[in-house]
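As you look at this complex, bear in mind that one protein chain is not there, while each of the others sits in place.
Right after this comes chain A.
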Amino acid sequence: MSDKSSSNAYWAANIRIITICLIIWAIVSYGFGILLRPLLSGIPVGGTDLGFWFAQQGSIIVFIALIFYYATYMNRLDREHGVDEQ
């Protein structure tokens, strides 16, 4: 295992990316899909509004993108900090 400061920097970077991903996760589902839907009602999508699309499909697509982005990002971060599995 690498030294203490590098390991702290690795964990701080991980916490930062998790926070960013979870903010996006919350905005697309709880935000656009539920609480902010009235604000988005002016944007039409296939016979209804953007909030409806986010609630029924959009949020799921964003969830998948978030997980794959996080996995790719962390693989790079693991190597940069020398903590990847050899």
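Note that in this section a residue touches a chain if its C-beta (ideal position, glycine included) is under 8 Å from a C-beta of that chain, and two chains touch if they have at least 3 such contacts; residues count from 1.
Simple rule for what comes next: contacts and distances are computed from a predicted model.
Under which of the names "ABC transporter permease", "Cation acetate symporter", "PadR family transcriptional regulator" or "RNA polymerase sigma24 factor" is the non-displayed chain listed in UniProt?
When "ABC transporter permease", "Cation acetate symporter", "PadR family transcriptional regulator" or "RNA polymerase sigma24 factor" are compared with UniProt, the left-out chain turns out to be "Cation acetate symporter".
Touching residues of chain A against the unshown chain: what are they?
Residues of chain A in touch with the missing chain: 1, 7, 10-11, 14, 18, 21-22, 25, 29-30, 33-35, 37-38, 45-49, 52-53, 55-57, 59-61, 63-64, 66-68, 70-71, 74-75, 78, 81-86.
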